[in-house]
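Left out: one protein chain. Kept in place: all the others.
Right, chain A next:
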Amino acid sequence: MSEEYINEPMLEMFLFESTQLIEQLEQSILDSDKEKCYTKTAINEIFRIMHTIKGSSAMMMFSEISGLAHSIEDLFYYIREENPQNIDCSALSDLILEGIDFIKIELEKIKNKDSADGKATTLIGTIKEFLYGLQQANNYKNIDKTKQKVEESKKQYYISQDKVITTVYKNAFKATIYFEDGCEMENIRAYTIIHNLNDITKEIYHIPEDIIEDEESVDIIKRDGFIVYLKSDLSYEKMFEFFKQTIFLKELELTQLENEDEFKQFLSEEPSEIQKKDYQIPKEQGKIKTNVTQSISQQSIISVNVSKLDKLMDLVGEMVIAEAMVIQNPDLRGLELDNFQKAAVQLSKITSEIQDMVMSVRMVPLSATFHKMNRIVRDMCKKLGKEVELKIIGEETEVDKNIIEHISDPLMHLVRNAIDHGFESVKNRELKGKSKSGTLTLEAKNSGSDVLIIVKDDGKGLNKEQILKKARENDLLYKNAEDMSDREIYNLILLPGFSTKEKVSEFSGRGVGMDVVSKNIETIGGTLSIESALDKGTMITLKIPLTLAIIDGMNIKVGNSTYTIPTISIRESFRPKEKDIIIDPDNNEMIMVRGQCYPILRIHEIYKVDTKVTNFTEGIIIMVEQDDKLLCIFADELIGQQQVVVKALPEYIRNFKKIKGIAGCTLLGDGRISLILDIGGLIDKR
């Protein structure tokens, strides 16, 4: 089968769309599950999504996916139409989620260019059973009829010619469809049309008759076009609209037939064409990439290759430089150019807006990553018989795309760990006098030049004794247990090969959990810290640096160099008075501010920058704060505040050594480079 979908763009489209739909679907199921009931809108949405997936996967010839989607669609069709009471919501959710998982796995396989070989037969069976059970429970009188209906609709891929026509349709049409040259798989495309037509009418005839099995059909369609006769209640315009949605459509002739007899004898003779309208679709328009089944929600998101965004950002940077070169051109000096100045201001405004926009494009809110955890929490609680409520705070915090990819797995690990090891069972919680259901909090916030992601549970907390015992058994103790601080003890669980859980469970406990998490976080330059209190809970904080993230920075000048301090760490800035300066016997300089004494750090001294400003009263003091530690930085002057993109220093320089106190660099508006100060590093440096 895999050879047949050579058509890469279509496959990509299919994958992208299906993945999005699946995510949407998962969310709506989880929401419904939380509410413990499926609302009308939710049912409609699920039905719609399943219908779309069914259609597109059938077109792409992924029969297992489409089969599964079809059975779920049937189920929801029944729920929607019959509105049965007493549905077992959670069982239903389980079933659908299982289906979603199957489709997800298959999509992943397709993405990796493996053949989608999973079999959904059992799952489909279960879903059918569930539907049957539902019908039984609701005393559905015409069970046979439904079953027949199910059977019938199951067969709707094949067009039965001898179907007894019970409904009388108002209008009859003849449509001749020509596909674009070289679009390949004409028969499949024709089949898709028929497939979609099935939703409109049951009375369809087409030439060639046998599209899928007969190999010659492709040639016939290529040569003579694909001819469809159908009857429908829809108007001519509606039908035209319908056919126009066909992918790779080159030419369409749609004719309304008035003579019924002609229609019925179509096999023997050509129908007389009474009212003929010839619609020629221009070739340029031919590639109408509409969704096969009616596109439901307008896609408001597109996926773009990150390297393109990088390129775009560089170009915008260059544009800003070019702009500065034009506006501050030496040739213009001394000239009175009112109109030019006005235009220049306008240009600057637009370029800075473009810059802001491009910078923000790379940033992705954490919400999607956080909401993924909903599913994990739900599944695990169910399996382990615990009650945990997930609370999400600060999901709108934005992080660079690269970072999101790196923290999603560790986060999942942490959530699993928390539920598996952290929370007590409902009974134990009650014994301890805690609320029955535990609370797992996922929180994200900006802190200085970092993003903090906090996973907090109100479970049983870490047991120091047990950790020590375990560490002793596994020979992981590196110093005397008595000398270890709480933090050091907790950090033991981050060592490879440490797992306190006695038995290996499905979710965690193979002893690879926490060390993998901390490794992953370290690879992106982050840190992990653990706090815990017995019976109160555990809090794990991931501190992620914002390499490539955008920060608000204050630019300061020292000599000819420019440095940037993350605005968030700045407390205040002021010009010092001589009398506030204190120098201790070791020549450490300090300053008294409102009765408090703070150390002063001269940037020009530690970084050996030439500057004329060495007297405190001529420069400016910027008080910064990180992790509750305060420091006063002495610089020549403040330049101004600006949003900057943090770039890492070149690899060559990083290879020398880690420069303490420098987090990275950034480009200023005029193309110069500014070094970003790492406040934490500066404080340690002292």
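In this section, a residue touches a chain if its C-beta (ideal position, glycine included) is under 8 Å from a C-beta of that chain, and two chains touch if they have at least 3 such contacts; residues count from 1.
We take it that contacts and distances are computed from a predicted model.
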Would you mind picking the UniProt name of the chain not drawn here, from "NADH-quinone oxidoreductase subunit J", "Chemotaxis protein CheW", "Probable peptidoglycan glycosyltransferase FtsW" or "ABC transporter ATP-binding protein"? "Chemotaxis protein CheW"
Among the options A:M61, A:M363, A:V516 or A:V609, the absent chain makes contact with A:V609
Which parts of chain A are in contact with the chain that was left out? 313-315, 317-318, 561-562, 606-609, 647, 649-653, 655-657, 659-660, 662, 665, 667, 671-675
